[in-house]
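Let me give you the structure first, and then I'll get to my questions.
What you see is the complex with one protein chain gone and the rest in place.
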């Protein structure tokens, strides 16, 4: 987004006149509000903001944002967004997708938009289910999930969205929870990141996969189950009130983290690792941390910018054009030509 | 593959009567021979072996293998192979694909076959170019690659096939070089692995991307530039003759490898890391090792089996069928029925 | 209450059929009510047809216009072919349900409304300024408004449920009333509720109490008003075992039966999409019938896996709806090239693009017949009703396996969701068509993977077969060896062989579905328009007109006698729920002046619409389109503008 164009808006300015059509209680509402709260803080300008989505409950998002919006087809939003950014890099593009849209049918476009590093924010609403088509399992559904298409329980190994993003070459990987008060911070960091920013948002589909994230998302116990990461800060979680402060320590022999107790706030003594959002290996370890044994890593897991695709494309186009006669006449007369005058013909 | 069906064959038995149609000098020839040499060693049975491919020079492979073969459509080979395995898990399925076929148009199917862990060997011939369509750049082409579609040089960040495979959940990741004598060993390990085994094979497209791997693949200097990994063995490369034996040591502070000199073969003293093919984090670090500063990791990088998809699907089907009357009559009469006799009707 | 007579005038005397529409909020359980009422209707021996009409949203906010869910049933003691044009009875559980469905109600029809749900807030949500139950605006209907909510709460009080839970039984109360209206036994419902809530007996009891209370309400004396009990005699039908069946179930069962008749395991590759998902769901529960279901990562993977399974020797099947079928296009071409069996089911919905996922349309016929690159002929057949879909699915399996070809089966959102009674067929009545695999060559014979039999089919060889290793693929291949062959004469020949194989598929001669073999006008339909066309044609036949109905199952190749048959009529009228797609085929093939009658509102044809159009046609003004407006059923007026 063009930094010059920062303007003042309120949450209301980002609401459309369309009735919101998600199921009552759906986590999508909370994300919508979080985005509508965050954009004014970023000084975002509705006229320069574009929400692009695929198909799914989550992908209805653009209809509710008073900005430009494109509700495209299933799984292809990253490709549309790439075209939009290349055509007009000044636009601030937010991509909204689901675990089915973004990782099942759309996994390939997701990979390539991350690899190319097109500057946009990608919000993947992970509810571990196909909401819009009434509850079939998705690539992120856990093993043994019973759904209309897997009445005896699913048998696939689930995909890990953040691991997939890293493997695809993402330079920003963040995680949030629909109802979490920290979500705007993750969105803000993603927006500040120049390049493709991938954000997995755990979202409660209360109709088809109710409370599936409760083990870490429900307020009770959250402190012990959620590890909010911050660059340069130790990896701490829990609190005295909830059963003690704990931290993650790296076991360099086993190449693995372990949970340590932190006494009296002295995390150094406990050997707790400091988060370095620019370290790719840390990011790999964090996104693959087995939940249960470990808390759920959330926040900005990885943030290490690289040159963006659209900048390179435009620079190349400018180099190619510099000082050139771009008239159509020159274009047509390129290559070897000859002139016919009367009936004789001479090479030119 | 059914272990019972091991049979004796020779290289010749695996050759078809079709004239091989690659450009003279193409790396595909060497891979073809390596495979035809390996299969007899595995005791593979031509009648139970199926080569499945997409579209590309590499994907012509099945025509030259005297086994069953399916040359499908661009990018979709993993989906065909999945159907084949689910329909008949006893078949020994080899998938042949290219960097364009497997990672550009076919990236999504690649991800899902790896995630599901369908038991097959996936050989991705990476020549960093679109061979068959005459030399456009591919997702693995290095930045600034000049091709007919990028006359001023490509600007995309290239994809890393092995990193992508790991991010997709692969349980076996190996690497080889078309002309390398070690290639059969990698293929053998992949075949022994139960589940989806991903093998990146650097392949020389002598027409459109000649010798692009020469920095590590050409025999001269290979010892210093190639790190052949072996589970339980130290990560050593080089030799006294070629400028000294070296090894990789893990810097646990920086979460990064460093190259150390090994004097007198005492690699322990030099702190050289022992390869553990079951360690995912090691695998992440190895596949992302920046070449130049480091040698190119080759061989079996990661090998940690998990239950296969087709086994789970079949087990579920068997559970569902156990002791059931599977007559069509029962099927049709499922649910609530009633009988009409004369004109009266009675529920049953 | 009225019958479906030709004039469609209300007539309380004749009780040979009735149309009832249950409408409420998505949360009110109207689909369940409708489903159970359907079952009870079936058990009573009436013929029936249903039309579930649910909202596009998963769960729209309560009380809103776009959250209205309805279920319509037409039943009678005579043959029923459609879910009925206009309801005789409308059950409206809230203001939104009334508003959305009122326009379709027959003049003089009966409205049963839950006055307890006509609160200020609900009226507002439905954009009513006044309470329609009170402002006299419903004067042209019979109105029966009373507080169903309160009565339900009272009925279930003994079970100690909170108000919110208690209100969940409103639909059972209503069902109880409906059972009384049509003099139906409650026992099957009691049994069903007990089974459904086996683990929560108190819920079962509460629902039973609500049901009984609704039933009892019907019997009380207070009801001297518009509510009358109707005795609908059973429809005399062939003796046998019956059940109700939806199109999605019927396709699923037909596919399983088809695979069994072909003596093959079945592999189904699917990806969820409305309204095709139901087939995936049904088949996922039929694993014991040698069925493997695979929910792929997308539609392309689904068809490719199915082709892979066929290659490996199973019967590959895939299914989707418009946008998903579009994605399968390229792979269909491969299926045609490698000549493997494959059944592709398209449950059509409103298009183009994402279109109207929950609405019905017949607009994918062009795509089915013509929508591929290259000269890529593929047989296409269409189901005309839920029950018919069973036979059509078997036919698709037969053609696919006998001719080694992909086959497209067209159904639509209406057929998929609608239910009708079905005489459970005797499996032994179907001729098996066992697939044959080539397993051995006659002594001394060369193996030619593309050598054809008399039907034009190439041999099917399962990988694993000794000595018959071969390679197939999507590049043009030699006429017999199947090796890559780009030579001009070979491509010419192969194009012809592929065309002729499909063109020469043996298809039964077309019969006239209703009416004489010649006449003034033939109305030609295909797919789910069967019911309304048949009824409309019948009305004109009864009026003495020389009109006939021809309903085509085999869209490609067409029945050989079709052109000749149609030439026996002065006019050909083709009603389609699209802008005239099948018309293109018939005009091209037979050079007949077929005229289109189109309707593209996402709603099935009404009998009356067709009746009128036929009338126009008989007066030499054939064709045109149905002038749909929002007064048609259902009518989400004012929604989402």
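When the chains are written out, they are named A, B and C in that same order, and each has its own residue count from 1.
Definition applied: a residue touches a chain if its C-beta (ideal position, glycine included) is under 8 Å from a C-beta of that chain, and two chains touch if they have at least 3 such contacts.
Computed from a prediction, not measured in an experiment: that's the story for all the values here.
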Residue among C:137, C:163, C:229 or C:487 touching the omitted chain: C:487
Among C:322, C:459 or C:515, residue touching the chain not depicted: C:322
Touch criterion as defined above, residue of C:72, C:246, C:277 or C:363 at the omitted chain: C:363
Hidden partner chain, touching residue among A:32, A:57, A:91 or A:282: A:91
Where the unshown chain meets chain A, residue by residue: 16, 18, 46-48, 50, 52, 55, 62-63, 66-73, 76, 78-84, 86-88, 90-91, 108-109, 111-112, 313, 316-317, 320-321, 324, 326-329, 331-333, 335-345, 347-348
Absent-chain interface as seen on chain B, which is shown: 18-24, 55, 57, 73-75, 104-105, 107, 130-134, 136-137, 139, 148-152, 207
Hidden partner interface residues of chain C, rising order: 56, 321-323, 325-327, 329-330, 333-334, 336-337, 348, 350-359, 361, 363-364, 366-367, 369-376, 473-476, 478, 481, 483-489, 491-492, 495-496, 498-499, 578-579, 581, 583-584, 587-588, 591, 593, 599-603, 625-626, 628-630, 632, 634-637, 639-641
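What we mean here is this: only the chains that are shown with their structure count from here on.
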Chain separated most widely from chain C, comparing mean CA positions: B
Chain A, residues touching no fewer than two other chains: 104-105, 107, 139, 152
Touching two or more other chains - residues of chain C: 287, 297-298
